[in-house]
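Every protein chain but one is kept in place in this view of the complex.
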Amino acid sequence: MLSTFLAVLRRDLLLAWRGRADVLVTLAFFIIVVCLFPFGVGAEPNLLRAIAPGVLWVAALLACLLSLHRLFAQDYADGTLEQLLLSREPATLWVMAKVLAFWISTGLPVIAIAPAMALLLDLEQGGLPVLILSLALGTPILALLGAVGAALTLGLRGGGMLLALLVLPLFVPVLIFGAGAVEAELSGTGAVAHLLLLGGGLAGALALAPMACAAALRISTD
Amino acid sequence: MTKPERGRSLLRFASPQHFYPLAGRLAPWFAAIAILLTAIGLWLGFFVAPTDATQGQVYRVIFIHVPAAWMSMFIYLVMAFWSAVGLVMNTRLSFVMSQALAPTGAMFCFVALWTGALWGKPTWGAYWVWDARLTSQLLLLFLYFGFIALTRAIEDPRRADRAGAIIALVGAVNVPIIYFSVQWWNTLHQGASVSLTKAPSMAATMLTGMLVMAFASWAYTLAVVFWRVRPMILERERHTEWVAAELERAGASSQAAGGRA
Partner (left out) sequence: MGQWESWSAFWDMGGAAFYVWGSYGLTFALIALELVLVFQRRKDTVQRLLRWRRAVGKDSVKRNGEGYTPAMESEQ
């Protein structure tokens, strides 16, 4: 069972590595979105510092959303998905592997570059560890929830916008607790409660989302 | 001894062929009940309920605002319920039901937002505040839009049914989480200075009026959903004999009407 998980994970990571231009595009998107805000709201350092946690989180969320359609699209097009669904391996297992690979190839790079972006917005140094931690706990939830939406909109015309409409409302709690964690840390109230809630959300998403996603994939490929 | 008998006769209505005429018979009755209850509720709300001591007359929006907000949440739950039933029991009528409910739920959701905004302006001084209730109501509207958009975007009805059911269930699981998170966020950012249910001294007649209006919107929902579900059933069952017979009858009556005109 573990071997299936690892095989799918390795395969997807290899594919992501071969198509690393896509990953770079996601990263560039994240950077550009963050850079747009000073142009929009003005370069006043105090203002930028105040909105930095929210801006970074919204940008990370949008970057995740933008790459979500890639999660199953290629496997759907070349028939791999149907093979996987026909195989006797439990679907939740390889769905989890695919989502993990997706997160490693899009979530991790964003998390890695987030501190640099935080410096652009002059976020206080003390908030950086919590920012990274909140992103590390929150972006997997986004990937898991997004996977359900991606599975449901597989192969539909205008699927991208539909996907956004489906998953963005579901992303709101993650955004609230993620950005809230950084703000709470900076305001001195402590981010523990936020991070615990994010961790709880991740546990819940890990338990439920792969099942919903597997069911959605079955429906979409039927 | 009578129990299995009754169970069977009730389950009969799970088949579209039996549900279709039943829905057609019941809908006008529920519509009549809705009109009657609305009349009573509005009379209670406008002519019996006293002026609110702090808010003056504006509070009279409550008689549609609160029932609409209740209805929008309740309909989403019912949608999720029928979706679950459809996925578990594989009854297609359940999926059709949940899809027929969605537009009415979205309508009530929008009404709750609109009346909340119009109530908020004189009470809070702004049409929109990021109050926890208003914000979760807005997110609920997006969930409705997502469900409607997804079921409309998929052409294969089988896939549309099941995909819609999944997103309805995912949404239903998330509604409490969204509400809790928005509440948390709201108390941190604003302090609990504003609240829509400013009704510490709600008179009994106000409450009665609100409840009557809530029952009216129940009856309205049942009527309009039954009316909406009927053509959906016809379309999906178009290969069956009973739909053929039904269409024959409808065609004859519309021709007769055309001839008269």
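Just a few scattered comments:
Note that the chains take the letters A and B in the order they are written out, and that residue 1 is the start of every chain.
Keep this in mind: contacts are C-beta pairs under 8 Å (C-beta built on N, C-alpha and C of every residue); 3 or more make two chains touch, one makes a residue touch a chain.
All values reported here derive from a predicted model rather than from experimental measurement.
Remark: the absent chain touches shown chains B in the intact complex. For the chain missing from the display, the contacting residue among B:68, B:129, B:154 or B:212 is B:68, taking the whole complex into account. The residue from B:58, B:84, B:172 or B:207 that touches the chain not shown here is B:58.
For chain B, the residues touching the absent chain in the complete assembly are 15-17, 46-51, 56-58, 60-61, 64-65, 68, 91-93, 103-104, 107, 110-111, 114-115, 118-119, 121-122, 156-158, 220, 224, 227-228, 230-232, 234-244, 247, 250-251, 254.
We take it that only the chains that are shown with their structure count from here on.
Chain A and chain B have CA centres that are 33 Å apart.
On the chain A side of its complex with chain B, the touching residues are 145, 148-149, 152-153, 156-159, 162, 165-166, 168-170, 172-173, 176-177, 180, 184, 201, 208, 212, 215-216, 219-220, 222.
For chain B in complex with chain A, the residues that touch the partner chain are 87, 139, 142-143, 145-146, 149-150, 153-154, 158-159, 162-163, 166-167, 169-171, 173-174, 177-178, 180-182, 184-185, 188.
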